[in-house]
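Incomplete set of chains, arranged as in the complex.
Order of writing sets the chain letters: A, B and C. Residues in each chain are counted from 1.
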């Protein structure tokens, strides 16, 4: 693995107040994009870096998107449910998410930073936001507690009473996605119209992609899509 | 449209306490499945009903799934967010869901029927469940109210403070899906391991499918998958 | 069905020398795109045509592609195998193609028109092209004939000896595809870089789409993609 790629692995990158994103695993690189494109034309990926680079730019410009699909990433993501809801609308990808049918939810809620809120929202408003979330979570825990003597019913109690808990609660999931589909995610979720919270994740992803496939990143940025 | 199909259209079918599912639109029928299969073999769909029926059973038995994809449905669905979260993990389909970034959420929450809950859950527990949900919704409405004088910020306030609202709140979406993908949904979501609430929707769907493509339904039931 | 839509159904549209494309079936219309978009914002599709039209243009401009997926088409296509090979690389769609494992192939070959060939290609070259294709087909038929007394082996002989037949032979298939995926096909296959033969099909499709979803067509043309 090139040094530039190694930098992108390792510790999770923090996002929002308690979230994270981490590149766990990866298949392919700029070189594999070139190799996949070359199979079409029958010429070999040369030692000539300029020409390889040109080829990736050519692919992006002329919408030959399939070579970018041979680069695949696996990420670990920790984000609020309302962010995960937007995320999972991206269908060309694989997801495994923490299930509130099997796990008891912890009281880990997204609390927006003052800078991410309009001026007229006061500290007291934010404190009340937290109390409302915690109040619901405490009721949920009481129901979980009440089910303790009934092992057969615990799962049912978990799956029904999680319904009171706000979508500001953090969830976590594994996400496998190829570079082409990921690029579509970045285009839509780094755009100004995207919600602030998911934009923070998209920006962190954008930085990671730049590190691990620098030429493809530059080409896709210039032409806007794969 | 055959009479049997017409019966499946029309008014929404109620599901759970405030939910619904409605078949809005449809392309194809048992006949189109047969025609698609016949293009492979070059023989025409005969007047001989028995042989057409046999062909659909043959397709299901031998896992020739593609002819079932030419039947496509569009549904309107109204369900709790926690149900929608499970639903939208089915990726071979199209979704358009009500957005809490653009719309103010109404206090319409799923309240489970006593029969859907363990015996040790009391009426007081259910009343408290409702109070917790309404309490969060009232706080949310206060924040919405507070944003009224700030038209530029209303959207931001909506999208952040919906985070306190539990996933028991009802959402609604349009769902377009082909029969093969729908069958996969039915297999997984009518199974005993599926959550009670989504099973009620899957059961209602199962009934609709039986009405509109009766032969395909019978064949897929017998062989278990498309 | 509006009158404009009816015109697009009916007889197959001829393409190339012996090919065709036919709209067999359809779900949705411009109105369904609007309805799907309105479910997000909660406002109803108005009687105000201008505003509905504006909404579709807004969707195309801001890359809200999912409402376009609720319009679904089923086509019958007759084209040379080399065109079908390019066509079926479009993965978000359903295909059922004539199988040379089950059917004996007829000697129906694409013969390019003079105007579709460089000047230095002579009539004799085209005649030779046809003779080469027919020669191979005759050998194929001799092998089919040889297998007649061996019912158990006919299928094996068909599937092996079709290997001599050129990809200029016509095949046929059913194709179901939603408007968003179809638009991607049109963008790529009407482009000047696409092969002449598939461009003729893409152009015929483009005309059909314009008739059946005129507002969506105009909006997607303006902004280039769904």
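The definition used in the following text is that contacts are C-beta pairs under 8 Å (C-beta built on N, C-alpha and C of every residue); 3 or more make two chains touch, one makes a residue touch a chain.
Remember, predicted model here, so these are calculated numbers, not experimental data.
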| item | value |
| --- | --- |
| Subunit number of the complete homomer, 3 shown here | 4 |
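The working rule: only the chains that are shown with their structure count from here on.
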| item | value |
| --- | --- |
| Same-residue or different-residue interface between chain B and chain C, half as cut-off | same |
| Cα superposition of chain A on its sequence copy chain C - rotation in ° rounded to nearest 5 | 180 |
| Where chain A and chain B are represented by their mean Cα positions, the distance between them in whole Å | 26 |
| For chain A paired with chain C, centre-to-centre distance based on mean C-alpha positions, whole Å | 36 |
| Distance from chain C to chain B - Cα centre to Cα centre, in angstrom | 31 |
| Residue numbers of chain A (touch at least two other chains) | 89 |
| For the chain C and chain B complex, residues of the former touching the latter | 25-28, 32, 35-37, 39-42, 66-67, 69-70, 72, 74, 76, 94-99, 102-103, 172-174, 176, 178 |
| Of chain B, residues touching chain A in the complex | 80-82, 85, 88-89, 91-92, 95, 100-101, 109-110, 112, 116-118, 120-121, 125, 128-129, 132-133, 135-136, 139, 143, 146-147, 150, 153, 156-157, 159-168, 195-196 |
| Chain C-touching residues of chain A, taken from the complex the two chains share | 62-63, 66, 89, 187-188, 193 |
